[in-house]
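Removed from the display is one protein chain of the complex; every other protein chain stays in position.
As written, the chain order gives the labels A, B and C, with residue 1 at the start of each chain.
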Amino acid sequence: MKRIYFDHSATTPVDPEVATLMLEYMTDKFGNPSSIHSFGREVKKAVDQARQSVADLIGANPNEIFFTSGGTEADNLALKGVAYANRKKGNHIITTAIEHHAILHTCEYLEKQGFSITYLPVDENAMVRLEDVKNAITDQTILISVMFANNEVGTIQPIKEIGQLAREKGIYFHTDAVQAVGNYPIDVNEYNVDLLTLSAHKFHGPKGIGALYVRRGVRLEAQQQGGGQERSIRPGTENTPGIIGLGKAAEIAKRDMNTKIAQVARLRDKLIAGIEAKIPHIKLNGHRTMRAPGNVNFSFLYVEGESLLLNLDLKGIAASSGSACTSGSLDPSHVLLAMGLTHEVAHGSLRISLGRGNTEEEIDYCLEVLPGIIEKLRSMSPLYGT
Amino acid sequence: MKRIYFDHSATTPVDPEVATLMLEYMTDKFGNPSSIHSFGREVKKAVDQARQSVADLIGANPNEIFFTSGGTEADNLALKGVAYANRKKGNHIITTAIEHHAILHTCEYLEKQGFSITYLPVDENAMVRLEDVKNAITDQTILISVMFANNEVGTIQPIKEIGQLAREKGIYFHTDAVQAVGNYPIDVNEYNVDLLTLSAHKFHGPKGIGALYVRRGVRLEAQQQGGGQERSIRPGTENTPGIIGLGKAAEIAKRDMNTKIAQVARLRDKLIAGIEAKIPHIKLNGHRTMRAPGNVNFSFLYVEGESLLLNLDLKGIAASSGSACTSGSLDPSHVLLAMGLTHEVAHGSLRISLGRGNTEEEIDYCLEVLPGIIEKLRSMSPLYGT
Amino acid sequence: MYTEKVMDHFTNPRNVGEIKNADGIGEVGNAKCGDIMRIYLKVENDIIEDVKFKTFGCGAAIATSSMVTEMVKGKTLSEALQISNQAVAEALDGLPPAKMHCSNLAADALHEAIKDYIQKRGK
Partner (left out) sequence: MYTEKVMDHFTNPRNVGEIKNADGIGEVGNAKCGDIMRIYLKVENDIIEDVKFKTFGCGAAIATSSMVTEMVKGKTLSEALQISNQAVAEALDGLPPAKMHCSNLAADALHEAIKDYIQKRGK
């Protein structure tokens, strides 16, 4: 059976060009970039080049890029690093209720360390209100962290405006842009961002590598100690194939950005329109226009998400859900709940996240099988009026 | 020019079989192991298999293995994780003066957090004395951390005995076995180890992946927050190609352990004997018998390490040094100083670390060019009596 | 993650539907994850002649519902009352640890339906 991958927000395949390059830096140019001999120097050069490519993707300077093991570590470093380094200035951090767990659970950890966190609510489209940000600021506020694009419902936040507000108040502004970087044009200066998290595996780079952008002058404390790598902000032998793979992925993403967005958004819009035309009792989750190019998220009333996923999987379609049954936790997606959805409606959510490899035929096939699956599950549901 | 790689303690080339497998899990089986669809499940299975292989290499149980981004992170997690989780029991940690910076700088960090650290001295062979360990223990001691094999001079510590001592006193025992795992037979039960750090890139696995072994029952606090991966001890999307590559490298290391050790140690002994026969005014650093199979470390009096390395590099030989000039810091190797070497002698150190790919011819070539280089540098040295 | 048997019962669930004028109906909701399962019984001479279910829940919830209906059809009420959650899970060759609480639904719903039948008959 042909398999269709509709889960690009979870992870993406590594670009073959990226993988081939990485292979070269594993078996052949395998040196440690800290070594002064030729094996080390040839890799050091490639690492520098990769840092430049990553910087170029977001309009930064290469010495503002610090490589980490992924988005989660970069989020941890941003929040804890700023919190501990600026404790004397204040102990208040503002974030939102719909952040990724890498932010939320780090904030909960910081609460235990004596920091005070405001979790901003969102509107029914998962959008943060500028007014709420403004009102949350106190003279203790040292950091505002708002994600760029939400990983579940795709809503793109008013980052530029929040960044401007933060700057006016002299507060650092971090954005978790894991879902956006490589898939959406970002410029740290245009968006008034002081710290930014990115992760390679969300845009056809390898897993296990990411970066934190840190604007020159931002006070940040390292969260790991060791050798002096990454200017001691993030020590440990560099994951050179990962870094070089990330660099190449950044280069490709920048080059293909516009065509890719156009292509993916067209498929997204077709899928949304198709589902809305074919299936009753549904709800589009997330903002209709301020939306990540590849994100489709619906709640199908009277249907439970995991059953839906498994049925799609049996038809060869890989997608995702915010259902409690999928998450392993006991509550459905905190994002959907924060948007005001009831447990039942949140339970029946389906996320289809498209990527550059998806085709019109795949959308057609999905529109062909989805209504039948929904109908079948509804016919089994005690909630669905007979 | 043919290049000779004599720097296996810095890093090793990835085994082609490992690299090929990783490639498959980058471009083809690229799913996120947390996903419930087929793309996720096929990777989850391979990750489980890799965890088993790593466990097998050190005689552990798979659920005692936690993957990290490398040795540095695993060292940080071990020390901080045990320190914070057991703070109520005590605030004293024992380590040695010759640990890697991933341990030493983490200890310095913990000192700032109110922990008290004892840095045990070593003898002239870089060996820790059991008596010193015993005497350092107080009723506040919660952790002893002693490296397995030293990365500079190769000395192998009396791990089993220290482990036994720790166990009798009810103190957790961690060993940084980054240089040993995969290159030396280790069994966590035989060696009485409670926590153990390993890193893939030191035994022909990829960079950017390592693991912490944590004996069941050890209280450890996560040092990173996020999704629930690695049973919440180390969250973040799994570096699946890295994990699977580490698993394969572990499998190969276990299979070839004995033949590899025999082969490498023979070359090592030949090189040591050759240098001692051919070059005057030298000093073998490290223990003569309790020594990592691939480690050769000499001080060449009246010679500075970086100049020596560069000259070797010009002849195609890649090695390493504990010279201050190489390290970028202002002091020569803390390991050599802890062994009682003077600044000048430490300055002239050369580490040649052999691996399974090295040959007899390479040793011969090295023995051919090294005396000339030493002679040339000495003739330039104002310290060398004319 | 699921066994073949779970996937079989999930893909082709047995006895889905309602029984008009059922002799007993049992419904349980899993407060933890918000799922609901309803079981309908047709009883004759203390024997379960027919059983159907409707479930809003995950793969495990559907498979356990289906499995429990298969297990009790033709059984006496007292035999049916002895079927435990554990037994249903075992009949499916096990469930993932995180899902073990789901298997509670199926036996509980069955027992509720039997209780309902007994109460109704008692009147």
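Side notes on the structure shown:
Everything that follows uses one rule, which is that a residue touches a chain if its C-beta (ideal position, glycine included) is under 8 Å from a C-beta of that chain, and two chains touch if they have at least 3 such contacts.
Computed from a prediction, not measured in an experiment: that's the story for all the values here.
Among B:197, B:307, B:333 or B:349, only B:307 touches the chain left out of the display. Considering B:11, B:53, B:229 or B:323, the position touching the chain not shown turns out to be B:323 (whole complex). Among A:4, A:18 or A:36, only A:36 touches the chain left out of the display.
Where chain B meets the missing chain, the touching residues are 302-304, 306-307, 310, 314, 323-326, 328, 330, 332, 343-344, 347, 379-383, 386.
One rule holds for everything that comes next: only the chains that are shown with their structure count from here on.
Between the CA-based centres of chain A and chain C the separation comes to 40 Å, rounded to the whole angstrom.
Distance from the chain B centre to the chain C centre is 56 Å, each centre being the mean of its Cα atoms. Looking at chain C, one finds that none of its residues touch two or more other chains. Each of the following residues of chain A touches two or more other chains: 306, 310, 326, 328.
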